[in-house]
Structure formats: structure tokens, C-alpha cells
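What you see is the complex with one protein chain gone and the rest in place.
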Amino acid sequence: MDVFQSVGKLSEYLGLPVNSSEHGYIIDYMIGWVHWLMLVLFIGWGAFYIYCIIRFASRNNKKASYHGVTSNYSTYAEAGVILFEAFLLIAFAVPLWSMFKTDLPDEHNAVRVRVIAQQFQWNIHYPGKDGIWGPLDPEYIDGENPIGLIREEDGPGADDIVVINDLHLPVNKETIIYLTSMDVIHSFALPEMRVKQDAIPGQEIPVFFTPKMTSEEFLKKIEGTSREGMGYEIACAQLCGNSHYKMRGFMTIESESEYNNWLEEQADEIEIW
Amino acid sequence: MSDHSSHHEESFLRKYIFSIDHKIIGIQYGITSLFFLLFGFSLMLVMRWQLAYPDTPVPLVGGLIKWLAELNGFASNGNLPPDLYNVFGAMHGTIMIFLGVVPIVVGAFGNYLVPLQIGAPDMAFPKLNMASYWTYFVGGVVMVVSFFIPGGAANSGWTSYPPLSEITTATHGQTFWLIGMIFLITSSLLGSMNIIVTIVQLRVEGLTWMRLPFFIWTQLITSFLLVLAFPPLEAAGILQLMDRVAGTSFFLPSGLVVGGEVLANSGGGSPLLWQHLFWFLAHPEVYVLILPGMGVIGEIIANNTRKPLWGYKSLVYGITFLGFMSFIVWAHHMFLTGMGQAMSVFFQTTTMIISIPSVIVLTCFLISLWGGSIRFNTPMLFALSWLPMFGIGGLTGLPLGLAPPDIHLHDTYYVISHFHYIVAPGTIFAIFAGIYYWFPKVTGKMLNERLGKTHFWFSLIFMNGIFFPMLIQGLAGVSRRLADGGITYAHAQGVIHYNSFMSASAWWLAVAQIPFIVNIIWTLIKKKDNPVDPNPWKATTIEWTDTTSPPLGHGNFEKEPVVYRGPYEYSVPNEKEDYIPQTKK
Partner (left out) sequence: MDIKIPFNEELRPDTGLYNAKLGVWLFLASEVMLFGALFSAYVLLRVAAPIWDNSILNIPMATINTVVLITSSVTMIMSWVSLKMKNLEKYKLYMGLTILCSVVFLIIKYFEYSSKFEHGYYPSTNTFLAIYFTMTGLHMLHVLGGIVVNFYLWIPGVKMWETEPERFTNRIEIAGLYWHFVDLVWIFLFPALYLL
């Protein structure tokens, strides 16, 4: 772990956004490792290159050598690159991918939210107290009800909370976002959480992560930087039409009690449509 | 062709327009694709204004933009509205790749040089060759015309992902795009089959496989990629066309709701099917963009270091392997589409494997410098700078090829920077190098060195000025394809100020092309170099040594050459001259 960290620290100089999720630093360190490989190759080969250009300029070397280099060092170097790439793959890339993308955490203990992307907004759908999402039917879509939620009294939809572009999550809790889209392909990106996932119509893809820093802490952390005062955001990372560039949502990470309060407030506003 | 052997003067039309002479066709391809490169670049010059100074009227061409926007039905006060930004972006990618680079590296360089370098009298199928150019031309016209129809040209990125590309029903630009692509694909198929047959069948006596110039090898592999990878895109294009005009739902799942209305279609399709078919072409395609460039660079490096290319055999095996592998890496563009573990392991592994032959090629080129006697003429400067520029482009491919870092970097400017380092200071520089190098072969006149070097140095600086800051923006997480450059996003705040610097670099890059254009025009009108040196670079390959003297007339060789040695016999010990032509006994 120590080696992993100290080598990965290169990522701190690459200008990545502040990391706020539990798994994010692993991605960062892996970015750091790959960039070491890139740097070493670039500088190593670059030094050789500059030396050659100077030393073997026709001015300095009148007659070229027919055979040139006869040693095998280049083969060793290439083998080194292969080994390092294999190492990155086996040690990091393969296990990490399942950790981040396919090993779904236990749904019972996790905060579960459904996000339905739409041109050009993020519809965020909480299952409410009963923990069950109400059924959706496009017939019911209107200005108030962007996702067509069926809110029957006593039905599972009665207590559901639907908000637009305003994702609230509790800190330090495993979160699963069930991501889909109503129209075209979007991409749900939380740069500070190191989360990105395409939202594909006709498919529901679970996205999971654990936020580690509340919005308040985060805002404090970025004081004095050029984004001072600007908290977490949801970005759309896939071209989805003419207002793709404006498809920006907001995310608030708060303590569990604040989060519950917020849910309460939202629940109070529900009217049965 | 052989079946009509009358000897009368050919009409102008036959000789220069509907020519079946590979050299004329090569030049036609060259001129047309240079204009398209300029066109694609111009689109980007306007887009870069919008990125640097969002929603302000574009200087100089603001009136034109306003006119075009209104023609297409968008509101504009001389600024570039987002709809038009998306049109320009999609068409910049499409034009640069399919109408600019592929036609110039395969259509122009391939057509002109392949027969000459292998000692053939022409391409194997001259009439198909002509058909290939004219199909390309029609495809280009279709693409250009689509700018002027209501709704504008295609606006869903060069990748044309459905459902977006299908539900933007208001615009017919996408339909034009599909039809144009079908022409372009057909043209490439005709051209590349021709090149393969020419190389396999028409090599002169003595020109064995391992004596082929490296450039020929790159053309051969490239053509195989085109022959085998383009048809799936053609199939995908046909399916998307059906979706758009016949109302099928190949790429549309059931239950789409667009703007609050349920889409009236049968559903049952799959948006990811398109992505698989598209990238199955488009990954091999990116090697189509770079392999011929590698070939050009190889020729120029051997010639100007005055020594053989180091590791010729590894180069040949390397690119052959690269060609094979390029068919099984496509889904590395799709890591974030919800890919399972098995698929992601497979595609990450193949992607890492495919980076190895590129490392080998670059290493061989670098080692070729060792022990050389390097001449720094303009083609060589472009070739030398190609090495680190391709290096940056290739190296930045590695974090993208490993899926976990790609979570952060996917669809950011890091990706844009990655591939522009390969195609702009990479392929475009290789094209420049090739133009400076073979210009005397084509016209009998040398381009001016001073203008050439000016062109080189400024291009190099400004290219980096555009694309290096993109790496920084990408690492900060700024998405691509944002019509305002991402100015409203919080995470972009720290790096957004690079936009004006990058845009200024792009405009200066445009200015830096003036010496190039002036150089070409001025050299063409000045009198012939006297006496014409048929081999100004003291090169060994057949096109310099045995052909009729430049500018080449009809027919390539006075008598069929015979080859006795490898392509790069420079500085052979105990020889008087420092080069021995391939055709010398």
C-alpha cells in the first residue's frame, strides 16, 4: 500500500479535481502510476532523441554508419514496457474495474436513488419512505411530472420524491444510483466522486460510490481556488443535443440528519397529482 | 488501357478530369483533400472563437455565420449558436478524417507513389481508380451541400450515436451524412482493393517482400484495414438510414419519450449495436490515419540520416501485427456503456497489447537516428518532430486504454488532446513532410527551404499551444463537445482561461499556413529549376531513380526497372557514393 501511495502521488500534480469519494483516490493513484510510465518513456526516449539530433547532425558526423546500433538494449526496454503494462493491468485495472463497476454493494444498506436523464435535465427519483419506486407511465408526463410517475393514494408512488437537477445524498453511506435515460444517451458524471457512467435508454445501469466529504467541508476545502463557492455538480459528458452544454445538475452531500430533514421537507410538498 | 491502343492526343477531359493515370488521380485527390483539410480547419477556427468568447459575434466572418445560421433556421447575431456549434463539430471530425486525411494519405500519396515505388506502369485497375476518385468527390459534395439545407448538416458528432442521430428528425443533415458516408466508404473500398492488388501483383522483378520500401508496407496494411473494416460501418450506415427513412427501429429501444411525447416507433432496437458497429470500423480507421504517416516518416528518416532504417523487419512485423490487433480493441471506446468484467478485461488487455507495436515502431525510428549523418531540411524537420508528437499522442492513449482511469478521462478534453497529438502534429505533419519531400518528384521544382522552415517552426509551436493545455483541461475533468467550452461548470473554473490561449494558438496556426500556401503557389509559377535534378534528395527508391524525369508525363518508366537490393542502401561501407539505388546491379 505504501508503494502504491507514494508512486501514485504523482496524480496530485496533475490538477485533478479534489477527490470526495471513498474509491476515488485509487483511480487517482492509478492515473499517477500510468503517468509515471508515460513520463519515464517520454523522458528516456526524449533524452536519447535529443542526444542523437545533436551528436549525429551532419555537421558533427560527416559519414553515417551503415549498421548503426548493434546492441539489444531496445529489446530490453520494450520488454520493460510490456511488463509494466501487464503489471498495471493485472494489479490494478482488472480488480479495480469490478470493484468500481460490477461488484454491486448490498442494496439493503445502501441509499438508493434512481436518476432518469432527459434532454436536458437530470430527473432524480427517490423511492420515499416505503423504499419502493412507484410505477412510471409516459401517459402521465406533464410539466409537473417529468417522468410520468403514477401517484395513487396508497400506491408505491404516493410517497416518492422527484426533483430536478438537485441530488441530495448523505455522507459516508454507500449510494447506488440506478441510471437510465428517457430519450438519448447522456453520461452521468460526478468529477469529484470519480464517477462517470453513460445513461442509455432502455437500460438501467447501477452506479455506486460512497461520498466522503459533505458539501460544506468541500466548499471550505476549495476556498481560495478559482472555483471558490461552487459546490458539487452533475455534468453531462455525452453529446445529447443542442443544450448538452447546459445540462448541469447540482449535488449536495450532507450529514445523515440533514439529509433526512431534506427528505422530510420534500415529502411535505408532495400533492397527489 | 490495353484494349484501345490508338495513339492520338487525348482530350483535355480525358487527360486531366476523367483521367485514368494514377499520377493525375493522385494529384486530383491531393488537391481536393487539401481543400477539405482547409475547410475542416476553418470550421474549427470559428468554433474556437465560440470556445474562447462564448456567445459573442465572430469577427471577420460573423456575417457569414449569421447568414448560414439563419439559412439553417437558427438564431444568431453573428455568434455561433449551439446548434451550429454541434454541426461544425460533427462536420469538423467527419471532414478531417473521411474527406481530408484518408483521401490524402491513401488517395493522393498511395495513388501517386505506390506504382512508382514498385516499378509498375499504373495501378492494377486504372478505371476503378478513376471511379474511386469520383465517388469520393460525390460523397464530398453531398457533405458540403448538407450545410445549406434547413436544420443544417449532421449535428450528432462524427460518431453519430443513436438515438440522438435519429430523433433529431427536424434535420435532414444526418440523412445526407449517411448517404455521403456510403459514397466515401465505397470510394475507399475501390481505392484500397486497387492498392492491394497493385502491390501484390505488379511489383517488378527482384522487388521481393522484404525489399519493399516501408511506405509500401504501410499502404498495404492500411488498405487491408480499409477493405475489412469499412463494410461494417457501411452496414451500420444502411441500418441507420433505414431507421431514418423507412421508420425501422434498429437502434431505437422501446418506449423512448422525447420532449414528453412517446416516440411512435416499433422499438426493440439497441443503441449499443450502433456503437459496436461504428467502433469496429473506427478503431481500425484511426490506424488508417497514422500508418501511412509512419510510412512517409520512415522514408524521410532513412533518406536524411543517410543510413538504413533500423529494424526494418521488426517494423514490418510490427505494423502487420498492429493491423491484426486493431480489429479487436474497438470497445475501449465503450468502457462506460455499462460493460461487464469479462468484456472490460478483454478490451483492456488487447488495448495494452496493441500499444506495443507502436512502441516498437517509434523505437526503431529513434534508433535509426543513431550513427546517422542527419540533414535538417524541411521534410526532415517535420519528420523529426513527428516522433515526440506522436509519442505524446500515443502515451496519452495508455491511461485511456486502462478502464479505471478512463472513468475520469472519458469524453474529456484529454481524449481530444490524445488523438489530436496523433492526427494533427502527427499525421498532418507527416503529410506536410511528404509534400515537401515528393514535391520535386511531382512538379520538377523544389519548394523554398526558408519558407518551409518558417512554416515548420510556427506550426510546431502553435500545434502544441492548442493541444497541450487540453491535457490539463481534461485532467481537470472538462467535457468535450460543450458549446461554451464548459464555462459554467465548477470544475472547469481553474482551467477555463486556457481556452483563449488555445484559440489564439489555433488562429496563429492558420496564419502559419500562409508561408506554405505561398510557397506552393510561388514555386509552381516560377520557372523550372534548371537543370532539373531528378533525384534531389539522393534517394534510393525506384521513384527517384528510374522513372521518366519530372514532372512525370504519361507512362512511368522508359523501360521496366529491375531491383537488385533493399530499399535503404545508404552509406554502404566501401562505396564511393553514400547511396545505392535499388535498381543498381
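Note that the chains are named A and B in the order they appear, and that numbering of residues resets to 1 at the start of each chain.
Keep this in mind: a residue touches a chain if its C-beta (ideal position, glycine included) is under 8 Å from a C-beta of that chain, and two chains touch if they have at least 3 such contacts.
What you see is a predicted model, and the numbers here were worked out from it, not measured in a lab.
Every shown chain that the unseen chain touches in the whole complex is listed here: B. Here the missing chain is touched by one residue of B:L202, B:I328 or B:M343, and it is B:L202. Within the whole complex, the absent chain has one touching residue among B:I24, B:A236, B:I353 or B:M463, and that is B:A236. Among B:I95, B:L256 or B:L277, the one in contact with the hidden chain is B:L277.
Note that of B:T218, B:S249 or B:Q473, the residue touching the chain absent from this view is B:S249. Checked against the full complex, the candidates B:I24, B:V142, B:I167 or B:L189 give a single residue touching the omitted chain, namely B:L189. Contact between chain B and the unshown chain involves residues 1-5, 7, 10, 20, 120-122, 124-126, 189, 193-194, 196-197, 200-202, 227-232, 234-236, 238-239, 242, 246-250, 265-270, 273, 277, 280, 554-555.
Operating definition for what follows: only the chains that are shown with their structure count from here on.
Those residues of chain A that touch chain B in the complex are listed here as 14-17, 26-27, 30-31, 34-35, 37-38, 41-42, 45-46, 48-49, 52-53, 56-58, 61-69, 74, 77-78, 81-82, 85-86, 88-89, 92-94, 96-98, 100-102, 118-119, 138, 141-142, 146, 148, 182-185, 187, 189, 191-192, 194-198, 200-203, 205, 225-227, 230-233, 235-246, 248. Within the complex formed with chain A, the chain B residues making contact are 82-83, 86, 155-157, 161, 163-164, 167-168, 253-260, 262, 270-272, 305-308, 310-311, 336-341, 344-345, 348-349, 352, 355-356, 359-360, 362-364, 366-376, 384, 387-388, 391-392, 395-396, 398-399, 402-405, 407-412, 472, 475-477, 479, 481-484, 486, 488-491, 493-495, 570-573, 578.
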